[in-house]
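Heads up, the thing below is written out as structure tokens.
One protein chain omitted, others in place.
And now, subunit A:
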């Protein structure tokens, strides 16, 4: 066991950790917003929207994230330069980066899984609570904003914690599209120093710590909202 490399690779490891956390925060944040839309579309949307949302969830849950990522990075990425004017636009430096494609595909994928969780939770909100809201004269948008959605999120909270951890565990895939995340740094250390296990162990410890922090954070949030069962 040789951990002396840590001192020289410390800045790279820190930068990798930042990339990993950034990917997680972006995909969970935007994915959650998208998931709310997808779940609502499936529960109260018109027929065509319902079908679209269900199809979206089936397709993204039925194919591996790795393929989705490569489809976006190599496939869409190879088509993008054909759009006239894009190369000269301000967006180009962003669209050239693997990070952008990783963030987009992780977000789309997370949204598909999260939408299923939220769909179940929306249906699990007791009918009486919604009727009570209506009888107070709430409009359907107020009802959704004040009662239905918050209540559904509260019901889904334990599952969401699990989904966020799963998402964290998916982030190392970004290394296959040149993102210098934490795992990619471990890979580089392995190539430079020919140490196989040590960098993997250090990175693993980081992931496990992050998992513990996430689960603890969700416990705290859950404790904030009193749920009477």
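In this text, a residue touches a chain if its C-beta (ideal position, glycine included) is under 8 Å from a C-beta of that chain, and two chains touch if they have at least 3 such contacts; residues count from 1.
Here is the rule we use: contacts and distances are computed from a predicted model.
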Just to verify: the chain that's not displayed, which of "cytochrome-c oxidase", "imidazole glycerol-phosphate synthase", "Succinate dehydrogenase / fumarate reductase flavoprotein subunit" or "ABC transporter permease" does UniProt list as its protein name?
"ABC transporter permease"
Which of these, A:15, A:49, A:71 or A:157, touches the one chain of the complex that we don't see?
A:71
What is the set of subunit A residues that contact the non-displayed chain in the whole complex?
58-59, 61-68, 70-71, 74-79, 168-173, 175-176, 183, 186, 196-197, 200, 203-204, 207-208, 211
